[in-house]
Structures are given as C-alpha cells and as structure tokens.
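Notes for the one structure printed next.
Here's a slice of the assembly, chains where they normally sit.
Chain naming follows the written order as A, B, C and D, and within any one chain the residues start at number 1.
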Amino acid sequence: MLFKVEMKVNLPHDMSPEVAADIKAREKAYAQELQTQGKWRHLWRVAGSYANVSIFDVADNAELQDLISALPLFPYMDITVAPLCRHPSSIHQDDR
Amino acid sequence: MLFKVEMKVNLPHDMSPEVAADIKAREKAYAQELQTQGKWRHLWRVAGSYANVSIFDVADNAELQDLISALPLFPYMDITVAPLCRHPSSIHQDDR
Amino acid sequence: MLFKVEMKVNLPHDMSPEVAADIKAREKAYAQELQTQGKWRHLWRVAGSYANVSIFDVADNAELQDLISALPLFPYMDITVAPLCRHPSSIHQDDR
Amino acid sequence: MLFKVEMKVNLPHDMSPEVAADIKAREKAYAQELQTQGKWRHLWRVAGSYANVSIFDVADNAELQDLISALPLFPYMDITVAPLCRHPSSIHQDDR
C-alpha cells in the first residue's frame, strides 16, 4: 500500500555539528535499509530545499507510523502524508 | 529530469455529462500516451479525492509546460509543481 | 484499517430542491449501508455546520477511494483524509 | 456530549530526556484513566506524525476544558476542538 510522504528538515541552529552529523548518518543508513527492503520505494530531493518527496510501500497505516516515527530526524521534520492508490488511467501495474 | 506534479480536478457543476465524459476520455488517452512514452513516469490517485500525484520525466521546464498545458483537463485543475533531483541517500539510480 | 474522513457539503445555490433531495436521499441510504457493513464505523455531525467527521474501516487505500468516490455528494464536498492507527496509550483494542 | 479533539505534540528540542519521559509517562497514565472513566472515548495516532485524533465524551464545555488543560503535555501541544452531535444518517445510537 503506497503513501506519499513529504519531509522538510528543520535542524535547530544551536545543534552541534557533531550531533547533526551523527543524526544524519543514522538517517541515511536507516533510509537505505528501508529502501533495500522495498518499504521506502522512492526518495527524491526537492530541488532548492532541505526537503524530500518519498513514496512508502507498507502493509498498513500502523507500519507507516512505525517506520516514520523511527526516523532519526523525526523530531526535527515537518511531515505530511497522503494515502495513494492505483489511478484508473495508470498503465503501470506497480503503481497500485 | 523529474518533477512532482499534483493535480486536483474541479469540474464545473453545470458541465454536461457528455462534455465531461469526452474530456475525461481524451485526458485518459493522453495520459496513457505520455506514460507509454516514459514522460509521465508515475500516476497515483490520492485516496478519498478527485486528485492525483504524478512524476513527470522531461527534458526541461519548457517540455513540462508543453505537456501539462496540453492536458484536456488543464482548464479545470489546480496544479502544483515541484522540481526533483537525486537524493544523496537514494539507492535507486533511476530516482535521478 | 482506520481513516478519519472529514466532509464539508457545498451544494450549488442553483441546484433544484428536487435534485438536492434525491442526492441527499441516496447519500443517506448509501451511508447507512456502509455503516451496516461496518466500513463507515462512525459518523458525527459537526455542530453548527453542514459537515461531518467520520471514521472509515477499510481493507486498504484503494477501498477507501472506492467508497468515498461513490458517495452521491462526492462532487459537492471538500474532503480531507488522515490515516489512523493504534495509539500506544489507547486502552481500546478496537481503536486499531 | 462529544467533541473531536486533535492534538499535535511539539516538545522543545532542549527538553532533557528525563523530563520528557516523565511528562509522557504521566500523560499516558492520565489518558488511560480518562479512557477507563469513559470520558476519553477514542484515541488514535495519526499515522506518520506525533499527533492524535480523539473523541471526548463530557458533560459540558467546562468539563472539556478541565480535562484538556490538565493534560501533562498541554503546554506543548497545538490543540483543536470541534463540537459533535448525532448525524441524521448515523445508525449508531451511541454516536450521539
């Protein structure tokens, strides 16, 4: 089941570079692990911003919550979620 | 080059069913043609709405404008566009 | 799987009373059928408005889209959707 | 008398983990006590967020204020309230 997830990162200006680097490294590892599992299907940078557009492929709402709330950057992001489904005009069987 | 495009359809309530059906049929044919060409890479319905989230893959901004302004539903949609690019944490070579 | 759905009705002022009455009657029958099936779990009026707050219980995003887009009032409503899941502090097994 | 209450938690980034853990533990105990009393009728997590959708069942506006303002997380939440009542199409006697 697919969801569009948009994330905008707002790191506090007084966060030390070391803490920020550690969080970002853990975020990257976690994001790549979820991509490898197929749960984070797409991940794009929005050009000109510290934000991304993502497509998640999860079993249900609960798994979406589990995956997103475990993001190392979760406390520092504005996140919006939209449930997606197959469009009647889509020719891609996988855009379900 | 990728763009996220979100389209929300607002058909006038006084449009005749025949006109609406014709526009929708042409929109579907056009959307499928662009998908076949690879220019409309993804097309999802937003659940609970008459709206979609799409990913376009175009040569440049001018082509994006050409493709979107030629949509049969173009005069009846609220459309937002966000330029995308490869995310440094993406593992998908194609999410460029 | 649960979703909060909020619906605000905006009937065109030039809709004839007969057409409006017919749409409302079909909306009511449909809403009660979905409630009987357990798919429209809760339905409340927002006091002081022509709007409702609802909880849907569906198999997935696609079913949510099917049910909502088939509402007789669908073309005349502003609809917002939020995916829900079990809250770690909930004591209700059914608020899954 | 029912109210929809939506709560979005915004903990200050400089709150110590011990203080945060204490507030959350007290919030959970309080939420469960109110649920046991039947005053906090439903409590759902909004998937992909640190937010909830709740249904309160109170005697009047004053009790709603008493219950919400006593939440341990009250100073750290954006809260919106909507008064609910029975919908004429509802088949649930309890969705009053």
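By our rule, contacts are C-beta pairs under 8 Å (C-beta built on N, C-alpha and C of every residue); 3 or more make two chains touch, one makes a residue touch a chain.
This is a predicted model, so every value here is computed, not measured.
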Size of the entire homomeric complex in copies, 4 being in place: 10
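We adopt the following convention: only the chains that are shown with their structure count from here on.
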Most distant chain from chain B by Cα centroid: D
Of C-D and B-C, whichever chain pair has more C-beta contact pairs: C-D
Where chain B and chain C are represented by their mean Cα positions, the distance between them in whole Å: 27
Averaged-CA centre spacing for the pair chain D and chain C, given as whole angstrom: 22
Multi-partner residues of chain A (at least 2 other chains): 2-3, 61-62, 64-65, 81-86
Topology of the chain contact graph, where touching chains are joined (line, ring, star, complete, other): other
Chain-to-chain touches, reported pairwise for every pair that qualifies: A-B, A-C, A-D, B-C, C-D
Residues of chain A touching chain D in the complex: 3, 5, 12, 15, 61-62, 64-65, 68-69, 74-76, 79-81
Chain A residues touching chain B - in the complex, by the definition given at the top: 2, 4, 27-28, 31-32, 35-36, 42-48, 52-53, 55, 82-92, 95
In the complex, chain D residues that touch chain A: 11, 13-14, 45, 47-50
